[in-house]
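A protein chain is absent from this complex, but the other protein chains hold their places.
Per-chain numbering from 1; labels A, B and C assigned in written order.
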Amino acid sequence: MTAPGETTYREAMRAAIREALARDPRVFVMGEDVGRYGGCFAVTLGLLEEFGPERIRDTPLSESAFVGAGIGAALGGTRPIVEIMTVNFSLLALDQIMNNAATLQHMSGGQLHVPLVIRMTTGAGRQLAAQHSHSLEGWYAHIPGIKVLTPATIEDARGMLAPALEDPDPVLIFEHGGLYNTTGPLADPPPVVDIAHAAVRRRGGDITLVTYGGTLPTTIAAADALAARGVDAEVIDLRVLRPLDDATVMASVRRTHRLVIVDEGWRSGSISAEISARVMEQAFFDLDAPVGRVCSAEVPMPYARHLEEAALPSVARIVAAAEEAITANG
Amino acid sequence: MTAPGETTYREAMRAAIREALARDPRVFVMGEDVGRYGGCFAVTLGLLEEFGPERIRDTPLSESAFVGAGIGAALGGTRPIVEIMTVNFSLLALDQIMNNAATLQHMSGGQLHVPLVIRMTTGAGRQLAAQHSHSLEGWYAHIPGIKVLTPATIEDARGMLAPALEDPDPVLIFEHGGLYNTTGPLADPPPVVDIAHAAVRRRGGDITLVTYGGTLPTTIAAADALAARGVDAEVIDLRVLRPLDDATVMASVRRTHRLVIVDEGWRSGSISAEISARVMEQAFFDLDAPVGRVCSAEVPMPYARHLEEAALPSVARIVAAAEEAITANG
Amino acid sequence: MTRVPDPAHGRDLYREMLRIRRFEERCVELYSQTLIRGFLHLYVGEEAVAVGVLATLTGDDNVVATYREHGHALARGIPAGAIMAEMFGKVEGCSGGRGGSMHLFDATARFFGGNAIVGGGLPVAVGLALADRMQDRPAVTACFFGEGAVAEGEFHESLNLAAVWDLPVVFCCENNRYAMGTALERSESDTDLAAKAASYEMPAAVVDGMDVFAVEDAARAAVAAARDGGPQFLELQTYRFRAHSMYDPERYREKSEVDAWRARDPLTLCEQRLRELDAFDDVTRDRFEAEVAAEIDAAIAFAEAGTLEPVADLTRHVYRDTTT
Partner (left out) sequence: MTRVPDPAHGRDLYREMLRIRRFEERCVELYSQTLIRGFLHLYVGEEAVAVGVLATLTGDDNVVATYREHGHALARGIPAGAIMAEMFGKVEGCSGGRGGSMHLFDATARFFGGNAIVGGGLPVAVGLALADRMQDRPAVTACFFGEGAVAEGEFHESLNLAAVWDLPVVFCCENNRYAMGTALERSESDTDLAAKAASYEMPAAVVDGMDVFAVEDAARAAVAAARDGGPQFLELQTYRFRAHSMYDPERYREKSEVDAWRARDPLTLCEQRLRELDAFDDVTRDRFEAEVAAEIDAAIAFAEAGTLEPVADLTRHVYRDTTT
């Protein structure tokens, strides 16, 4: 249970969906077990009872068809919120996402728009092993034509859906499974947020730590640990992985001259590589040390707990990378 | 027609497949239209007549099923060469590739191996528009558990298949559609090649150009153009995108101190970002200029020829990026 | 034998098929002249399918087609000039030159492409129908695809989803017997495609796709049933007279088979039927030919006169332009 005035990430997301449904009759939800089951992570719990089966639609296990149907329904003037249970199953719908959602506007010379929102759970950390632990949001950010959001805070869980639904382009929202039970205060009315900018979650002058999604709490904890060692770290939450808000990152790096990126994705070809490459291109001469990366080990996620923990970014690994960056040109 | 002693990339690939079929009874080919049609790019032309329908298997249009069947057949002791017509359709098989081919060895604690080869055509340049022009080989290289090959020369087209089939791990071979008709000499017997190392295709001391696959000819042409301007460029062909051969790249960069990466993939989250990030990590203090990238524009590929040309890496864009790197710290 | 067609309407159908035939024949010439590029998939031989089905739709209905969609685009009323300009890669093209032959679009005509992934259009069609139902619009979505798509998982997922939700989709399977070089017998263990529909409890009809009147009759019934009810399946048996695309040496079929089907050319069949009814003569035909030729000449002139989009605009249409 949450303390009075507090809410969970899950409840915040649910409140956002409920508000969207109440506000706009074009909005509806579809996906596997979003209705009678209450959502595989209970995000949509109670919505079927409130809004009925026309607007809270349980689908068969057919990821490609119901994501594609979301695209068609968006073309047809509705505002679908499609839930894919987890990112792991989204591979089955990737053709629809890359070849239709991301391209229809372009292929039609700008005539069509696909105002579709796709939500999915992402990430590891619960011993679900190799097929149920992918962190592919950074990988999805490779695709032009879609936007990729990674709400990491309760305010973003509450606030990002509304602008995503207003956006004429397809928007993918990745919710890290480890965040659903995080609690915190939420103002009433909840703050309005954008889906265009990164946010500085902690100010600091010695080094910049960039992260997003599930590793934000870990990175803040690492910043606290660094503070105890006399290192004042700035923490940037990317929030949006596509299009990337370079400016916020560069502004910080130009002040701190050092950067470590924390990313739950596999290292090679990760979004952290892209950020490192952009810093190389835009702020090379401001760097006092090479940009460091703390990513997941390049291994399908092992079930055994100690191995999974070792595979994921941790406070210890972030602190070590930050210290390496600080002493690099020593 | 090819000159005497010359062969095409297509013929070299076909000769490699024919040799594999003749040498090892466990090898067979399956995919859409590999048999009676002769292969959508005529790579397998004539093989049905030579090896019969048991070993040259036309499949229904079912990318997920026949890629998955390739995985199963590999587990069952055969050595399948699965042809996916083009990378664009491979999205339909991505669940099988990422969740089965890449993970079975790991999930089984090393008991199983998936000695599967998947070949597919990749790339743009023939006005095939947004759904038929993807260059996703760099994107595939994000996935631990698979190997990614990009033969760019006739020798590699001829030579990479044999070690790929000998490899106990799943290997994806990306053949750029623009290369099939390139001609060149091929020694008899053809040279043995590995699938572990990058190759220096042109020696030079002023700047390193790294590329792979379809942009190798463009990059060599750019190196020639740079030579005419007095800049001596080294050209590295990555050949293998996963696992990446860092050492060859770093050795070159430590000599030339400047690097431009040429990559037909979309820029954000491309393999070129990964290389830039690795150079940042491993050779930062050797760099005299930030690493540059020449990638495809971040747009679904337009049909109109002039727009497609503008979207793709070109000699002019490579030369410009190289000159920028040379004058960067000027 | 189908009902006796209305003479004037019958001539319209003939004329529409003729437009498509002549349009595509000119496309082949323009392709050899490299004025059209990329892939070009011809519909020659299959015209009765698009013409017959689309004759039964209203302007509020939706159409989803494949890469072999010149016929559908023309029959849906997209101007020939806009289609030709598209294949020339010009701004005046129906997709602004971004799509080409495989990606013809027209939002006003509710023509949702031109999808070049086999099976890729089916889920989209289901979604369009869902949007209509949810918004209480009486529209129907006609979704065209080849028999090769039946082997793709997306076909099954889409039929089931449409059936579970009882949506107004008419699934129009253009069974031209080959998917590139793969004959239906080698791609389906059971070549009775209506049986697949039946396994979703979806009403299905098998139709002579060379007889435009038969197609129209079957489509009219299916469209009416879908409009008031759930999804319908039509297997339209037809044949492609030409190669799969421009690069196909046709090793996979006998010339005699092609000839046998050519004997049932949908234009000839339609003309014969109309002549039996004294509703067609050489004068009519010559007039149609002349009108169609003039229309196509004008379309080519329009395409040639079209403009190339500035290269500076390359990255437009990726995200909605919020700057203007």
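As a convention for this text, contacts are C-beta pairs under 8 Å (C-beta built on N, C-alpha and C of every residue); 3 or more make two chains touch, one makes a residue touch a chain.
Keep in mind that this is a model prediction, so the values were computed, not measured.
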| item | value |
| --- | --- |
| Left-out chain, listing which of the shown chains it touches | A, B, C |
| Among B:Ala12, B:Ile56 or B:Ala73, residue touching the chain not depicted | B:Ala73 |
| Contact partner of the left-out chain, one of C:Ile20, C:Met102, C:Ala151 or C:Val292 | C:Ala151 |
| Given B:Thr86, B:Asn100 or B:Thr182, the one touching the chain that is not displayed | B:Asn100 |
| Touching residues on chain B - with respect to the absent chain | 26, 28, 54, 57, 59-60, 62, 64-78, 80, 95-96, 99-100, 104-113, 144-145, 147, 167-169, 243 |
| Absent-chain interface as seen on chain A, which is shown | 32-33, 35-38, 40, 58-65, 88-89, 92, 126-132, 297-300, 302-307, 310-311 |
| Missing-chain contacts mapped onto chain C | 151-157, 160, 163-164, 186-190, 192, 195-196, 198-202 |
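Here is the rule we use: only the chains that are shown with their structure count from here on.
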| item | value |
| --- | --- |
| Taking each chain's C-alpha mean as its centre, the one farthest from chain A | C |
| Approximate Å spacing (C-alpha centroids) for the pair chain B, chain C | 36 |
| Multi-chain contact residues (two or more partners), chain C | 95, 97-99, 103, 115, 117, 120, 153-154, 317-318 |
| Of all residues in chain A, the ones touching two or more other chains | 64, 95, 99, 106-107, 144-145 |
